[in-house]
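One structure is given here, and the rest of the page talks about it.
Every protein chain but one is kept in place in this view of the complex.
Moving on to subunit A:
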Amino acid sequence: MSVTAPDPAPALAPPSAAPARAGRTRTAARRRRLAACGALMTPFFALLVTVFLIPVGTAVYLSFFSADEPGLGFGPERTVFVGLRGYLAVLTDPTFLGGLATVALYCLVYIPAMVAGALALALLLDSGVVRLRAWAQLGLFLPHAVPGIIAALIWLYLYTPGISPVIELFARADITIDFLGLHTVIPSIVNIALWSNLGYNMVIFYAALQAVPREVLEASVVDGAGPVRTALQVKTPLIRASIVMVAMFTLIWALQLFTEPVLLSQSSPMINSRFSPSMYIYDAAFTRNNYGLAAAASVILLLCTIALSYAVTRWTSRADAPEEPR
């Protein structure tokens, strides 16, 4: 997940870097500091190597080398370099491209809804309109403490015709509703994701809002801004950095869409085993036994994620630039 993205500035070098001529004590101090630094950084790099670089390297290897048999495939196997074969297969696979389209649609619905929803709630709480603020926060945050798979199971229960009390309630009012139909599947998944993550992101925004200088707010009140205007035109621009961060993490998380559709697929034929790219990869590796294809698809998904994250960062930092000269 997002943890694996290496932090670009872990302050590798201590500020006082290599003075040319140093006393013995200074060298010793420096050495101690380096040792401490190394000891503290080792766990990070050890984890980076074992849970990120080695798996990525293995995936890249698997995508370029394969145990092949010529012709019909019934002969003896031989490991050969297959070049871009896996990548071409993935990129010409309509089911993979369909999965990408599904996730793109999901992102288009989910990310704006998530950011806008979390921001609105945070602003509401911050404005002091809401009573029992702590309770409201707890209530909103609680779903995030529920593991994703349990959340999906809960919603699966609420979505499945025949056992869902919600559907039954609607049925009594003569409204037929199919949460897992052809056109309702994506909104249903978005709903689960919102339920799980809204409170968490709201807390991030709320924390950022606490850091907004009070004098700025006072100034805006003196200037005659109402509460809505203060929220939208004063507070919101001031927590831009948090908004960008939440949007990016949400994007990375959304691109790896897996748990919810996998569980829902057991109740709905509208979610197939290749519904999202992550499900495609799982299916390719574990039901089709096609590790080369799965590896190539994984690398493609990783590249897409990196490219999109980079685009978001670049785009927002460029948008930031004109504000710099004050």
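Rule of thumb we're sticking to: contacts are C-beta pairs under 8 Å (C-beta built on N, C-alpha and C of every residue); 3 or more make two chains touch, one makes a residue touch a chain; residues count from 1.
Rule of thumb we're sticking to: contacts and distances are computed from a predicted model.
K.L.:
Consult the UniProt record of the chain that does not appear here and report its protein name from "Phenylacetate-CoA oxygenase", "Sugar ABC transporter substrate-binding protein", "FecR domain-containing protein" or "peptidoglycan glycosyltransferase".
P.N.:
"Sugar ABC transporter substrate-binding protein"
K.L.:
Decide which residue listed in A:S127, A:T236 or A:N290 touches the omitted chain of the complex.
P.N.:
A:N290
K.L.:
Can you tell me which of A:T42, A:Q210, A:Q266 or A:S317 touches the chain that was removed from the display?
P.N.:
Residue touching the absent chain, from the options given: A:Q266.
K.L.:
Which parts of subunit A face the unshown chain closely enough to count as touching?
P.N.:
Those residues of subunit A that touch the unshown chain are 66, 68-74, 77, 80, 82, 85-86, 88-90, 92-96, 181-182, 266-267, 269-270, 272-274, 283-284, 286-290, 292-293, 296.
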